[in-house]
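Of the protein chains in this complex, one is absent; all others appear in place.
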Amino acid sequence: MSAAHATGPVRRTPAAQLRRLPLHAGAALTVLICLFPVYWMAVTAFKPSRDIQSADPRFVPHAWTLDHFRTAVQADGFAQFWRNSLLVTAGAVLLSLVVALGAAFAVARMRWRGRRQFVLAVFVAQMAPWESLIIPVYIIARDTGMLDRLATLTLIYFMVTLPFTIIVLRGFIATIPAELEEAAQVDGCTRLGAFRRVAFPLLAPGLMATSLFGFITAWNEFAYANFLIIKNQENRTLPVWLSSFQNTFGTDWGATMAASTLFALPALVVFLVLQRHVTSGLAAGAVKG
Amino acid sequence: MKLRLLAGVSVLTLTTALSACSGDASGGSGDGGASSLTVWLMRDSVSAAFQKEFTTAFTTAHPDIDLTIQTQEWDGIGQKVTAALASNDAPDVIEVGNTQVAQYAQSGGLLDLTGKKADLGGGTWLKGLAEPGSWEGKQYGIPYYAANRVVVYRKDLFQRAGVDPAALRTRAQWLAATKKLNRGGHQGIYLTGQTWYALAGFIWDEGGDLAVRKGGRWQGALDTPQALAGMEFYQELQALGKGPKDADEANPPQAEVMAEEKVAQIISVPGGADIVAEQNPALKGKLGFLPIPGKTADRPGAVFTGGSDLVIPAASRHQDAAYTFVKELTGDTWQKKLALAMSYVPNKTSLASAVASDPGAAAMAAGAAQGRATPNTPGWAAVEAENPIKDYMTAALTGGDMKREAAKASEAMTRALNSAS
Partner (left out) sequence: MSAVREHTVPRPARRRPGRTPPPPAAGRACGDRGGPWPYLLVAPAVLGMLYLLLYPLARAVLISFQDFRLRELISGNARFVGFANYRTLLTDPRFWTVVRRTFLFMAVNVVLIMAIALLVALMTQRLGRVWRTAVLSSLVLAWAMPVVAATTVFQWLFHSEFGVVNWALTSLGFDSFERYPWFAHGTAAFAILVTLVVWQSVPFAAITLYSALTTVPAELHEAARIDGAGAVRVLRSVTLPMIRPIVTLVWCLEVIWTFKAFVQIWVMTKGGPGDATTILPVYAVQTALSSQRYDLGSAASMVTVVLMSGVLVLYFRQMFRQEGEL
């Protein structure tokens, strides 16, 4: 199979090449459209302020500067907010993975009364109007002394990402042949032991895919982070910090874009490294969807 | 089996993450000692140097108070203040935009400071700050600082065009001069289509208003003949440059546009000139200030008094210390220093002479005599949040029927003004 792939390009005739031209043009267009805004963000971060919005836009800056990155990194609490965002996001994603894995396993592999209702509830939970729950969540957090805490944000982000995670993991587990586990069980493993030893490694891509989705959601969230962290400013997160480059005279766009670039970087890096796993993970997970 | 390891590590990280979170939170909010005072000031409302000077002096004078000043961001500040007022452990002093005080006062979340007015020297407070700071006859917001818009202009371009800035006393003269300046690759004035503070001034000059109170109900008033005349002038002026018609002055920051050396005038608070000079040092010393010309030569144009009040949340746990802080910062000594350091108008008319030496502040003070505030109602915050005025301006400037658009916007304002009450 790999041999066929390797010889593929060699066998291609000019006519075939020509036939593939529209395909490649389409691909090039897709890449261009996807990347242009990303490129604009990154390049703006390197432009001197005066060139950022000028009457004749430049696609390649004629002067480069690191000033905006310096401003961004030197802004108050840069490291602190990074740490907070990382803690909250990682906490929410891991919690959601652990909880979802159990639920997904139960739904995909076991029969029990209430299973259908549970699956339906998970789907309906996906529709939760989070932007309106902010007031009740605030009241509950206030009355239980949970305002100003990163743990509160962690729990909310966990809940926001949980339904999606269960849905995708459920489908994923369903595609792993149960015979593998049964074989292990015959060899003397317990049911869960068999799952852990045999199926869990096969789940890696699915776990990656869902955790990245959760990561993006939690990493970007602003409204709750702004509303629930009040007096304890050390607990602010990155999206709130992003808005600190606005002042009475407008926004320091260079610094905002530099900050956004730094802000997007972890997601981008993780994504690019795991890209293949993410793709196959979503596929397998969704087939059963 | 690498994954087992991964799982183990994950659980470990999770536990540490969660325990770290809770550890943090308790460490931060646990120190509720009687003397610790938390104050919220808006970003850039004071410079770092001023804040340091003030904090040092304050803690020396009041060793029993442990002062923490926290800087708040403009983005989402309404929600943040709401969350703070409703919490059990609110910050002790909050800086609130003067047009926003009424809605918080109405909710019962603020401490009534009417009894302290005399102690704070309330007799000479600027009207544009004191009036919006009160609600139903009670004073909740204590005037902190004010700033109003002036014309920031390029001295060199004025000279080249043969315009004498001192002679610009009336709107007609201003238009004629701007026409002269709008030549040879230069924009006479860079006025964005949605600079509604400027429009408010023109409307007040004509004798109109943004909204009026009729029979206990607020009504948008952009469609009165006076208000329409104000908009017509805005349109004439706006056409003498290339300000975008569908954006406000912050997008892009107009100071950055002026820094590109193609603009002769902008309407801005004097502090905007510092940003221009910072972006383009070549313009340093070339920027002058004018009060916005009025309808007639005998008085400058009416301006919107922007600025802030200080409020003490009812949920504050250290209200006495909070009052001490408010009294210091709004007192004469620090007001003079603050006005000089930040080019502000001090909070009392009796202190105006303190800034006479600063050209920007002097131009501003001349205008401040005609200072006005937006309608004093809790609903005004809703108007600013939706801002039908901006939509109206854009529609009128891009060829819409001015009268019809004004009626539409007034209706939207009426709805917003009464939605909260």
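Going by the order they are written in, the chains are A and B; count residues from 1 in each one.
We take it that a contact is a pair of C-beta atoms (placed from the backbone, for glycine too) under 8 Å apart; a residue touches a chain by one contact, two chains touch by 3 or more.
Please read all numbers here as calculations on a predicted model, not as lab measurements.
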{"item": "Residue among B:D66, B:D246 or B:E278 that touches the chain left out of view", "value": "B:D246"}
{"item": "Contact footprint on chain B, counting only the chain that is left out", "value": "78-79, 82, 85-86, 103-104, 106-109, 193, 242-247, 251-252, 314-315, 379, 381-382, 385-388, 390-391, 394-395, 397-398, 408, 412, 415-416, 419-420"}
{"item": "Residues of chain A in contact with the chain not shown", "value": "1-2, 4-5, 8-9, 23-24, 26-27, 30-31, 33-35, 37-38, 40-41, 44, 53-57, 98-100, 102-103, 105-113, 115-116, 118-133, 135-137, 139-140, 155-156, 158-159, 162, 164, 166-167, 174-179, 181-182, 185, 191, 202, 204-205, 216, 220, 222, 239, 242, 253, 256-257, 260-261, 263-264, 267-268, 271-272, 275-276, 278-284, 286-289"}
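Simple rule for what comes next: only the chains that are shown with their structure count from here on.
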{"item": "Residue numbers on chain B that touch chain A, as the complex places them", "value": "1-4, 7, 10-11, 13-14, 17-18, 20-22, 24-25, 28-29, 38, 42-44, 70-71, 73-76, 79-80, 83-84, 86-91, 249-257, 259-260, 268-269, 271-272, 275, 279-280"}
{"item": "Contacting residues of chain A [partner chain B, same complex]", "value": "49-50, 52-54, 76, 87-88, 90-91, 94-95, 97-98, 138, 142, 145, 147-151, 154, 196, 200-201, 203-204, 222-223, 226-228, 230-235, 240, 243-244, 246-251, 253"}
